[in-house]
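Structure record follows, encoded as structure tokens.
Up next is chain A:
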Amino acid sequence: MEPELLLAAAAALGLAVVFTPLRVPRASLLTWGLLGLAGMAAIVIAPSLDLVILILLVLAVLQARLTSNREFVTRLRAPVLAIALLALGLAFERMQGPVVLDRFGAVGIVAGLVAAIGLLPYVHEFDPDESVVASPIPWMAFIGPPLAATVLLQANQVIPSDAGDAFGAMLIGLGLLNMIGGSLGSWRTENDASAWRYSFMADWGLAMCGFGLAIADGRSAALLMLFSIVLGRLPLYLWSRQALREKVPTDRPINLVVAAVLAGSAPFAGFPARVLLLRGATQLYWPLALVLAAGMLLWLPSSLRLGRSMGVPRGRQAVGVAIVLALNVLLGVYPQPLLTLAGL
Partner candidate 1 sequence: MVEAAFVAWVGAALVVLADGRRGLALGLVLLTAGLAVLASPAGMAFGAVAIAAGGLVAAGQCLRSGPASWGIMPAGSTPRLIICIASGLLALWVAASVTSGTGAPLRFAVLLVVGLMGARILISHEPGAVLAAIASLALALGVAPGLAATSPGPVAAIVGALIAAGVVFVPAGLARLASIPLADKDGA
Partner candidate 2 sequence: MTQVLAAIATHALALVLYPGLVTGAMFGGLAEVAWMSATAGGWSWPELPRRRPTPVLATVLVCSILAAVQLAAPFNPVPSEERSVVVAAVALAFTAWAELALTVELVAEPRLLLIVQFCWLLAVLGPAVQPETLRPQVLGNVLVPALLPLKVACGVLYLVCLPALLRLWPFAPPGDRRTRRRVDAARALCWFPYCGLFTTLFFSPPADDGLGLLRFFGITLIVAVVMIGVGFVMQRRGVVLARAVYVRAIAPYGLVVLVVAVGTSFLLR
């Protein structure tokens, strides 16, 4: 799953670089993107979770050094908390002791992962006017997906089965928290850029629920969700930045189509992800599926808002949006090749 997500991130970077408006300097975007990709590649190929944590530390420090309105120290807090929690969690898992220690270890890993990505309740401080690269968005939409897949894969090897239930339950619980908090926040918050950030959280909520289900359907759902984040929401967010500054909501058909992509409507990638998630939840505990199904409806108001905030893409951006839409339709209608590639 991780190599596929890495490829998706690379593709997203390619899309961002190629189809970004001409005024944006591509070289720096490419430089920083490639640096991030290198870090992600290192994370993916790292043989142990310890190395993953260390690489994460490097990425955190590198990103914190970028120019931003936020202080260097402030920007480091959440990633370092994540690293500390992951390290403590891993340490607890490696110690011999009562079962509760393993559970605390699971808490550390889950909380650390959530903190690394920047999800509720470990949210990174966000400045809507900040450049995307220096903001918490790359943690959520660029580095986060391969990181999560890697951490969870490696964590499964160190967490004993006694604590496995707690691990899954926490993922699902935090997933639901993010799903509801993210979608409501995205709908109700005043700032459009913040709304986008919340919407990433909401998507992550579904992905975490998928991971928490700990069955193939759940993992497949999570993979599709993460793909839709990396190859859907992230490029669309990048291309919406100009319109966000201009604050001109538009109601063209393309805005509705974008809203549909963001809402996970059929035939886009979010829809089969939701179907798989419902399937997984039904296998595990059907009331969870009910909660998920009800929660999935919360995406719509915020997606309409975000779709309208995108403005009317023109020129290169329009081509980029078309490619993103096509990719999402492909994944939405026929995700089998991707799932096969990911061994799911």
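Just so we're on the same page, contacts are C-beta pairs under 8 Å (C-beta built on N, C-alpha and C of every residue); 3 or more make two chains touch, one makes a residue touch a chain; residues count from 1.
Selection rule, in plain terms: all candidates are chains of the complex that A comes from, given by their letters.
What you are looking at is a predicted structure, and each value in this text was computed from that prediction instead of being measured.
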Touch-positive candidate for chain A in this complex, from 1 or 2: 1
Candidate 1 contact footprint on chain A (complex, rising order): 16, 20-21, 23-25, 27-29, 31-32, 47-48, 50-51, 53-55, 57-58, 61-62, 65-68, 71-73, 76-77, 80-81, 83-85, 87-88, 90-91, 94-98, 101, 130-134, 238-242, 244-245
